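Following this message is one structure expressed as structure tokens.
What you see is the complex with one protein chain gone and the rest in place.
When the chains are written out, they are named A and B in that same order, and each has its own residue count from 1.
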Amino acid sequence: MMTKVRYLAIPTAFMAVFFLGPLLSLLTISFTEGYPLGFMPSINSYLHVIFDSYYLEYLLTTIAYGLIVTVLCLLIGYPFAYYMARYARASYNVMLVALVSPLLIGVVVRTVGWTILFGSSGLFNQTLLALGIINTPLQILYTPLASTIGMVQVLLPFMVLSIISVLSNMDASVEEAACSLGAGRLTVFLRVTLPLSIRGVASGCVLVFALTIGAYLTPVLLGGGKSRLMSPLIYQEINSLVDWSLGAALSVVLLIVGVTTMAIVPRLVMRIWRT
Amino acid sequence: MIDVRNGTVMVNIPLGLNRAHGSSSSTKPNAAGFLRVKDVCRQFDSIFATRNVSIDIAEGEFLVMLGPSGSGKTTLLRIIAGFETATSGAIEIRGRDVSRDPPNKRNIGVVFQNLALFPHLTVFKNVAFGLEMRSVPNDEIRVRVREALEMVRLGGMTERLPSQLSGGQQQRVALARALVTRPDILLLDEPLSALDRDLRSEMQYEIRRIQQQLGITAVMVTHDQDEAMTMGDRIAILCDGQLSQIGAAEDIYSHPNSAFVARFMGAANIFPVESTKMQNGETSARLASGFETTAIVSPATAEGSLAVLIRPEDIAIGDAAADMRNRAQARVVDQTYLGAFTRLVVDIDGGPNLAVLLPSRSRPARLGEMRLEDRIAVGWNSDAVLVVPA
Partner (left out) sequence: MKGNLSKKILAGYSWLTVVFLVLPQAIVFLVSFNPSSRLVIPTSEWTLKWYAALAENEEFTTSFLISFLMAPFVAVCAVILGGVAAYAVVRFVSRPGLIEALFIAPILLPVTALSVAMFLFFHTLGMTNTIAAVVISHVVIAVPYAFRTLGSSIRGVNTYLEEAAMSLGASRVTAVRRITLPMIRPGIAAAALFCLIVSLDEITVTLFVGGRQIKTVPIQIFDQTEYGLSPMVAAASSILIVVSTLVILFLIKTIGLDNAYSLKR
């Protein structure tokens, strides 16, 4: 057995050094003060993050932002996933390409696209101006709206793919059976389809939430500098203010929020739904 | 008691498939211990998949391991092959302990349950694989692959992919692939379970023919009692990871050492015994219903609960019953024509229901006119009744 496990040695060593190593540095530095100028063990950064209402606001805003994006992805994504899983035949692959394209096309490129579209002299405003619907260009770029749209576009696929995978494993005859027993469409959906797809919904939501709170570039580039989110704040701390200890502590908090969501929420959802 | 076939039936085969060691008698190990399974245990957590199994297999012998699913027969085969390691015990091939050797060092040939033909390689490449691993020169590979494919009657299909062959043809390729390397031992893991009945009996015959032609030692796993009896020189019956009984098919059928073996070998009339007693040099067994019959006690019988086994084909009816040691009146409750045989179920007065198997041709004249609910005489001798551990 041991001889077989040695196959794992090199990849595991690589990941241990270059993935766990960074996480360890992050954790260590978050417990110092004034790094990199000094290296004093301290929990001051955490005290700041937890008790300073300034930072707390950032944390809460980030979580709210994550929830909003998650809910939007769910509302927009579920019907789409349902259509793809149940009805799309020839169009399935076309839709799949569209679905995956935001994932495989980098954030910068997509941001460039949204900027072209939403800029004050962008296509969107020009069209509206030309049609006489508005007189002055709408300010969309560098608002929370733009960053939310950008996030939903890139994270929607995760939600849709999660839901599709449970829906397509679900036997459609279960729904037909409910129908044959006299249930209306809405009842069938609420009483049969939705409960049976809850696992996919839960994992999709968790993924979208965790990825939203950790995202950096989309909120910064589309939302502008004024958004009170953790990621831009962390970048600021690291890049300009030279208080890496605080930046590290903020990152650890972000990490903890993300990881606990992923670890706990799906189990919680399943437990509540079963009882 | 053991029918050992030690390779002397071998004829001179011009195929060059004779195993290389066949002639070098000086290194020839003890024929009876060509493959030794020594006290092998395999534990998964606290569960024994195989428990203290010891089997000696002679050179050229065809041993069939028979048992229900979960009896540990496949685990044992995989331990012999080296895919799994025994928790304790040892495997010896030709007197050498191979327990720690990986499969590729054991010189075995394996036919897998799902055949495991390499789907991306042609028939030729599949069969040649083992020879390439042994660095056999290309010219010789060509010759030996052709011979092996001819042996399994599959010449001329060398360039096909496995997916382009029928089930039976795939079976033959798997057999050729396992034999072309001249392994010491051929291991077969339920190789025929995917085939339909006709093809199955054809392949049973083929495998047996080739095994005897080559004089190769073979171990096969199956859960099919007929297959085991058709193919094996000896049959090893496994139950719950333990070896229940080993011997020639006839031995096991007529002298099962437990109710489990008897039932697995197709016996119909098995009843729990309440008590036995000796009287006038005869053993008499009393069933739970109070019914008594004289019987022979199996040597395997010890303390504990017992059962009697009454062979359906040893029971006589009508006039023929008159001479029998045990006689009773009974009522016919079922009659089934099975072709060569006719099967009756009779309800003995004050006793159990008995299955009776009679040759259809030589049946008593009255049998033809027999109706359900008719009353008849039945009888059997002591040697038709065996007392075994339950």
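Criterion: contacts are C-beta pairs under 8 Å (C-beta built on N, C-alpha and C of every residue); 3 or more make two chains touch, one makes a residue touch a chain.
Bear in mind that the values here come from a model prediction, so they are computed numbers and not experimental data.
The omitted chain makes contact with just one of the residues A:Val107, A:Leu145, A:Met170 or A:Ala183: A:Val107.
In the complete complex, the hidden chain is touched by one of A:Leu47, A:Ala64, A:Leu123 or A:Val242, namely A:Leu123.
Among A:Ile140, A:Ile164 or A:Ile198, only A:Ile164 touches the chain that is left out of the view. The omitted chain makes contact with subunit B at the following residues, 81-83, 102-104, 107-110, 112-114, 116-120, 129-130, 133-134, 177-178, 181, 187. Residue positions on subunit A in contact with the hidden chain: 1, 4-5, 7-8, 10-12, 14-16, 18-26, 29, 36, 76, 79-80, 82-84, 87-88, 93-117, 119, 122-123, 153, 156-158, 161-162, 164-165, 185, 203, 207, 210-211, 213-217, 221, 230-231, 234-235, 238, 244, 247-248, 251-252, 254-255, 257-259, 262, in rising order.
Everything below uses one rule, namely that only the chains that are shown with their structure count from here on.
The geometric centre of subunit A is 61 Å away from that of subunit B, both derived from CA atoms.
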